[in-house]
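Before anything else, here's the structure in question.
Here the complex is missing a single protein chain, while all its other protein chains stay put.
Presenting chain A:
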Amino acid sequence: MSDTRTSGAQPPPTADRDAPGGQPGRAGELARRLITRPELGALVGAVAVFVFFALSAESFLRPGSLSTVLYASSTIGIVAVAVALLMIGGEFDLSAGVLVTSSALVSSMFSYQMTANVWVGVGVSLLVTLAVGLFNGWLLTRTGLPSFIITLGTFLMLTGLNLGLTKLVTGTVSTKSIADMDGFPEARAVFASQLDLGAFTLRVTVLWWLALVAVATWILLRTRAGNWIFAVGGNKDAARAVGVPVRGTKIGLYLGVAFCAWVLGQHLLFSYDVVQSGEGVGNELIYIAAAVIGGCLLTGGYGSAAGAAIGALIFGIVSKGIVYAEWDPNWFKFFLGAMLLLAALLNAWIRKRAEATR
């Protein structure tokens, strides 16, 4: 029982140290444990596409290219992490993609119209974004309707609101630049700065991404809330029977998605200083795909934050790798679709194996 392994990032498994005297099938047991990791399939996939593009595009391995890949991955990964937790909790969020845009729009337009310090807009945006998450979660737990329907509704409403309100306020489909307003440089430093390390450019979103993955992993594996997330996704009724606050857990998960959408929304605003109100549509499916590639079960109760991060990394590698390989970028979506199917098949197969091995 000497507990040397206290790492928060790595879940319980690996070897069964505590078993007295060691079990006979130890190696087999270890292999089973490894193969049941939700992110294993994604990791294999990530290595495969990385090697593939490293071989087929000579510019792919340059530091500049790698930093671009990481940046692209982080902009997907930030939201995908929260979406993964939500999916482990057994729900969907189709509104996450446009919510990012809404968050940026609110922030920008509030600051501009009120001629306030941009931080005021950033704060108001956080409240509004969280309110949308709260609305999703509250409606879900109140009505018991499928989250697919509820968030499809908010997705469509937000899509319309983004365009309609922006046009009403600014007269065009994009916001006015807020680059010369008070607080802009500081806000840009927090949400959209970059650090040049020689040829490698480290974007601050990569740090946000890694931090969010670490926090999400900690929550999932080492807190009571994490236990509840797995439980409400795995068997809602059983969770309720033993006293788990099912409603609170689900609402909390939607708030998490909203928070991450807010982070990414502020990044988009402060890196370009204007926001196109029609953006974000379609990204919700990319977040879900990243989570599924990362081993999250569509039916809930299984998955990991690290897996979703690797799923996002695969997206980053493929989307930029195609550019560096100088292929027609239209192939990107085809690749991703195939990748998603492969990952889903692989995960299903792995889970069957894991459950059969006893």
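In the analysis below, a residue touches a chain if its C-beta (ideal position, glycine included) is under 8 Å from a C-beta of that chain, and two chains touch if they have at least 3 such contacts; residues count from 1.
Rule of thumb we're sticking to: contacts and distances are computed from a predicted model.
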Among "Formate dehydrogenase subunit beta", "histidine kinase", "ATP-binding cassette domain-containing protein" or "Tryptophan synthase alpha chain", UniProt's protein name for the complex chain that is not shown is "ATP-binding cassette domain-containing protein"
Contact residue for the chain not shown (choose from A:Ala57, A:Ala239, A:Leu268 or A:Ala305): A:Ala239
Which one, A:Thr115, A:Thr172 or A:Thr223, makes contact with the chain that was left out? A:Thr223
Missing-chain contact, candidates A:Ala231, A:Ile293 or A:Met339, resolves to A:Ala231
Even though one chain is not shown, chain A touches it at residues 1, 3, 8, 12-13, 16, 18-19, 23, 29, 33, 218, 222-224, 226-227, 230-231, 234-235, 237-239, 241-244, 297, 301-302, 354-355, 358
